[in-house]
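Please see the structure below; I have some questions.
The complex is shown incomplete by one protein chain, all other protein chains being positioned as in the whole.
Lettered A, B and C in written order, each chain numbered from 1.
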Amino acid sequence: MIDFAQVLSHYNYWVIITLMMTGLYIIVARGNLIKKIVGLNIFQVSVFLFYITISKVAGGTAPILTGDPDTVYSNPLPHVLILTAIVVGVATTALGLALVVRIKEAFGTIEEDDILEIEHALESETEPQA
Amino acid sequence: MIAALKAHLPILLVAVPLFAAPLCALFRHPLFAWTVSMLVTAAAFAGSLCLLAMVMAGGPLSYYLGGWAPPWGIEFRLDAVNAIILVIVAGVGAVTMAYARASVGQEISRAAQPLFYTAMLLCLAGLMGVAATGDAFNLFVFLEISSLSSYVIIAMGAERDKRALTSAYTYLMMGTIGATFYVIGIGLIYTVTGTLNMADMAARIGELEQTRTIPVAFAFILVGLALKLAMYPLHLWLPNAYTYAPTVVTAFLAATSTKVAGYASLRFIYTVFAADFAFEERTLLFLFLPLGLVAMFASSAVAIFQSDVKRLLAYSSIAQVGYMVLGVSYGNVTGLSATILHLFNHALMKGGLFLAVGCVIFRTGSHSIDAFRGLGRQMPWTMAAFVIGGLALIGLPATVGFVSKWYLVLGAFERGWWPVALLIVASSLLAVIYIWRVVEIAYLQPAPAGVAVKEAPLSLLLPCWVLILACVVFGVYADPTVTIAETAAQSLFFDPGAGLPPMDGP
Amino acid sequence: MMMTPELALILSLAIPAIGALGIAVTGARPNLREAVTLLTAGALFAVVLWLLQHHLEGGVATLTVLNLLPNLPIAFTVEPLGLVFALVASGLWIVTSVYSIGYMRGNDEANQTRFYVCFAIALASAVGIAFAGNMLTLFLFYEILTISTYPLVAHKETPEAKAGARIYLGILLTTSILFLLTALIWTWFEAGTLNFRLGGILAGQIEGPAVAILFALYMFGIGKAALLPFHGWLPAAMVAPTPVSALLHAVAVVKAGVFTVLKVAVYIFGVDFLAESGAADWLLWVAAFTLIATSVIAVTKDNLKARLAYSTVSQLAYVTLGVGLATSMGIVGGTMQIVAHALGKITLFMCAGAIYVATHKTEISQMRGLGRLMPFTFGAFLLGSFSIIGLPPTGGAWSKWYLVMGAADTSQLVMIGVLMGSSLLAIAYLIPVVARGFFLPLSDQEDRPQPPGYEISTIRWSEMREAPIWCVVPPCLTAVLSVLVYFAAPTIAAFISPIVGQ
Partner (left out) sequence: MTHYLILRVIAKLMVGPIMLFALYVQFHGDFGPGGGFQAGVIFAAALILYGLVFDLTALRRFASLELLCSVMALGWLLYVGVGFATMLLGGRFLDYDFLAADPVAGQHIGILLIELGVGITVAATMLIIFEVYAGRKIATEGEDDA
C-alpha cells in the first residue's frame, strides 16, 4: 500500500523527477537543435531545484546574520553551489546556441535529420575510390 | 623564493594558466598568445614534475584555498595518482603547444588564434584543476571549465570542415548531461554526509553504505564521469569530435581529457566509495568487466573499417579506454596499477600518433587514409613516428603499450581470470590490423602521380618525436613509471590519506 | 682498448645496429654500402668468435642493461646453446652478404638500401635472441626480428608480396602475442622470475595439467618454430628475394624459433621436469605429424622455393621432436639439427637463387638439364640435399643419429619410424631436382634433333651458364661446410653437453 502522506511530503522530489525526465525526453526525442537545448535547460533546472530544496530548513530564514542566536537559517552552501552551476548552465546554453547559429549558417538547417543527411553526403564524397 | 613557490605549487599549477588565459584575450596578438601559452605550459610541466617528486618522496600533500581549512574550504589534495595525472596533462600540454605554432597557424584564421590559445589555456587549467582538487563540487566546476573550453576549441575545426560544429554540439549535449548527472550524485551525497570534501566524504560514507542514497549517488556519479571518459557505450560523442577538431586539439584532448575523467572515476571508485563497498564490487564485476571487454573488441573492430585515419585512431582510443576500465574491474592493486600505467602510456602513444597524423594533414591537407599513399618515402620521419606509435598501440615489447598490457594480463592472472587474460592479448591483434592497414598504404603503395609531398617542418616533427621517443624510453625503462603507478594504486587502494595535515603556508 | 666480456656482448648487438645505420647513411653509394655490410658481418663474426673463445676458457659473460619492468631487467648471458646459434647466424651472414650482393645486383632489385638495413637489424635481433639472459629479453628481440623482416618479405611490393607479408606478420604476431606473451606473464606470475636457469625455473612452482597447457602456449606461441598448424607463414614468406629466404627463412628466423623452443625446454621447464611431468608427450605427436605431413606436401610442390619451404617446416619439426623426447639426447640432436640444417638449407636456397638469377626459372619442371649448364650450383645442391636427408658424410647424419638415439632411449619406436620415413620423403623431394638437372635433356632442346654422339648426361663446360660468381661461390662454400660439420659433430656435442647434464 502506498503511503500517500509519505509520497506527498516529498512533493519536491516528484517535481524534480518530472522535470528531469521531461528534459531528457526532449533531448532524445526532438530533432530540432534549439529544442534540444531547451530540453537540456529543463533538465539542468531540475537539478538546480534539487539543490535548492534540499537546503531548505523548515522554518529557516535567509542565511543572513540577524544577531539572534536562536534564528534558524536555511543552509546557504547549496545555494552558493547552485549559483555556480547556474552560471555554468548559462555559459553552456550560450555556447550551445552559438553553435546552433553557426550550424544554421553552415548547413542551412537546424533539423537533426537534415544535418545527418548532409553529413552522409559529405562522407560518401570523401570515401576512397578504391 | 623557491620554498615559497614550492609551498604554493598545487594552486600555482591551476592559477597560472588561469591568469595567462585572459592575457591572451586582452592582447590579441597570435605570436604573443602563443608565447605566453608556451611559457605557461612549460612552467606547468616543470611544476608538475617537481610536485610528482615531492609526492613520491614525502607522501600526499594538502593545500587549501583562502582562509578555510578543510573540510570546509576547497582543498587541493595531491598523492601519486593526481601527481602523475598532472604530469600527463601538463606534459602533453607543453608538447602540443610547441606543435601548435605551425599547426594552428595553418588551420585557424589569424584573428581567432589568440582566442584559441585562451580557450586552450582554460582547458588546461580546468583539467589540472580536476586532477588537483580534493573537493567534489570544485571538481565539477573545473570539469565544466575544461569541457566548455574544449567544445569551443573543437568547434574551431569548422574552418576546415563544417562537421566540427555538429560534433561539438553533440559533445556539448552529452558532456552537459554527464556533468549534470555528476552534480546530482554529489547533491545526493551531500544530503546524507553534509560535506563536499572527498576525504571527508570517504570517512563518512562508511557508516552510510546501507542507505539507498549512497548506491544511487554512486551510480549517478559513475554514469556522469563515464560520459566524459567515453566509456563504452557512452562514447558516441568522441569519434566525430576527435575527427573534426583541429589537429592540436585532437592530440591534446585525446591524451588528456579522457585521462582526467578516468582519474576522477578512479578517485570516486576507490577513495570516496571504499573498495569494499559491496554495491561497487558488483558494479565492477557485472558492469565494468563486460563493458571493458566489449569496448576493446567492438571499438577496435569498428576502427578497422574506417577510411579516415583520425577517426580510426579515435575508435582505437575508445578501445583503449576499455583496457583502463578493465583494469579497474579487477578490483586489485595490479589491475589498478595497470589502469594508471595505461592512462600515462596511452597519453604518450595517442598524443604521438595524432601529432604524426597532424604532420600529414599539414602537408597533404587530408586525413583520409588515401592521403597516406606513398608517404613512407616522402615523409619518412613522420611515418616512422606513426609506425612506432602504432607498434606501441599494438603493445610490442620495448614500447609503453607492452608495459601496460603486461600488468593488465598479470592482474587478470592474479584474479584467476584466465579467459580475460587471453582476451586482452587477443584484442591487441585487432590493433595490428588497423595499424597495418595504414602502414601498408604508406609504405607499399606508390604515391599518386604528380604530387610531391615534402617532409613536415621540424617544428612539427620535434614535438611529435618527443612523445614517440617517450613511448620507447618508458617502454624500455619502465621502472620509474611502474613504481609511480604502483605507489598510486597502493595509495588509492589502502590509504586515502584521511586526516592529512594541510601544507603550511610560507 | 681491452676486450671485456661485457664489451663484447654490447658490441655483438651494437655492431649490426651501427652497421644498419651506416648502410642507411651510405645508401646513395652502393659500393660503399656493400663494403659496410661486409665489414659489419665480418666484425660481428669476429666478436662472436671472441666470445666463444672466452667461453671455452671458462669465462662467464653476463650483462644487465636496465630494468624494463621492476625486477625484470634486459639481460644477456653467454651460454653454449646461444653461442651455437650466434655462430651459425653471424657466420652465415657473411656468406649471405656476399651472395646477396650478387643476387640483388644480378636481378637489379629496387630498394636495396632498405633491404640491407633491415637485414642488419634482423641480424642484430637474432644475436639478441641468442644471448638473451631471460625470457623477456628474448621476447623483445623475437618481436623486433618479426617486425624487421616484414619489409624484407614485402620487398617486391607486388600484390602477392603484400599478401605474403600480411600472412607472415599476421601469423607470427598472432602466435607470439596471443600465446607466447600469455605464457610469459603466466610464468612470471607463477615463478616470479623469467631468468634462464639450468634445470628450469618452473619445477615445483606449477603442477598438474597446467604444466602441459603452459608448455603448449610456449610451443605454439613460438610461431617461428613453424609447428602445425602455425606453419603457414613460412611458405608465404617465400615471396621474398632469395637471400632473405636463404638466411632468414632457413637460418636466422626459423632457427630463432627452434632455438627458443630449446631454450624454453632447457632453461624454463628443465628437461627433467618436462620428462617427469609428461607435459611434452603431446608435442612428440604434433611434431611427428608436422614432420610427415609437410614432407608430403613438399613432394607435391613444383615451385622449388615452396618445396624448400615445406622441407624447412618439416626439418624444424625435428628440433621440436627432440624437445618432445625430453631427453639429453633429444636436446643434443636438436642443437645439432640447428647447425646441420642451417648449413644444408642455406645451400639449397642459395642454389635456387642462383638458378633464378641465371635462368629466371622457379619451377622444378622447368629445370630439366640445367645441371649440365650449372654444374657447380647443382653439385652444391646435391651436397645440401644429402645433409637434409641425413646421409653421411654430411652434418645432417649426426643430428638424425642423435634423435634416433633419443627416441630409442625413451623406447619411442614409432618416432624412429617417423624419422626414417621423413628421411625417405626428403629423398623423394630433393633428389629428383638434381637428377632432372643432370640426366634429362634441357627443356628447350627436347624437340630438337641432337647431333650424333650427343650424351645428355655430359657436362659441357663450353656451354656453362652459371650465375655470377658472387652467387655461386657462397653455396659451394656452405656445401663444403656442411660436410665439415660431419667431422666436427663430436666437438659440438661435447660443447653443448654441459647444459643437458651429460
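Methods note: contacts are C-beta pairs under 8 Å (C-beta built on N, C-alpha and C of every residue); 3 or more make two chains touch, one makes a residue touch a chain.
Every value quoted in this text rests on a predicted model; they were computed, and no experiment measured them.
Within the whole complex, touches from the chain that is not shown fall on A, B. Per the touch definition above, the residue from A:29, A:57, A:97 or A:116 contacting the chain not shown is A:97. Among A:7, A:21, A:83 or A:122, only A:83 touches the chain that is left out of the view.
Those residues of chain A that touch the chain absent from the view are 62, 64, 83, 87, 94, 97-98, 101, 105. Taking the complete complex into account, residues 8, 11, 15, 18-19, 21-23, 25-26, 28, 63-67, 505-506 of chain B touch the chain not shown.
We take it that only the chains that are shown with their structure count from here on.
Viewed as a contact network, the protein chains form an open path, each link joining two chains that touch.
Per-chain CA centroids place chain B at a distance of 45 Å from chain C. Rounded to whole angstrom, the centroid-to-centroid distance between chain A and chain B, based on C-alpha atoms, equals 26 Å. Chain A and chain C, compared by their mean Cα positions, are separated by 68 Å. Of all residues in chain B, those touching chain A in their complex are 137, 140-141, 144, 148, 151-152, 155, 158, 162-163, 165-166, 168-169, 172-173, 176-177, 179-180, 183-184, 187, 190-191, 196, 307-308, 368-370. In the complex of the two chains, the chain A residues touching chain B come out as 24, 27, 33, 36, 40, 43-44, 47, 50-51, 54, 77-78, 81, 84-85, 88, 91-92, 95-96, 99-100, 102-103, 106-107, 115, 119, 122, 126-130. Considering their complex, residues 66-70, 74, 136, 139-140, 143-144, 147, 151, 154, 157, 161-162, 166, 169-170, 173-174, 177-178, 181-182, 185-186, 188-189 of chain C touch chain B.
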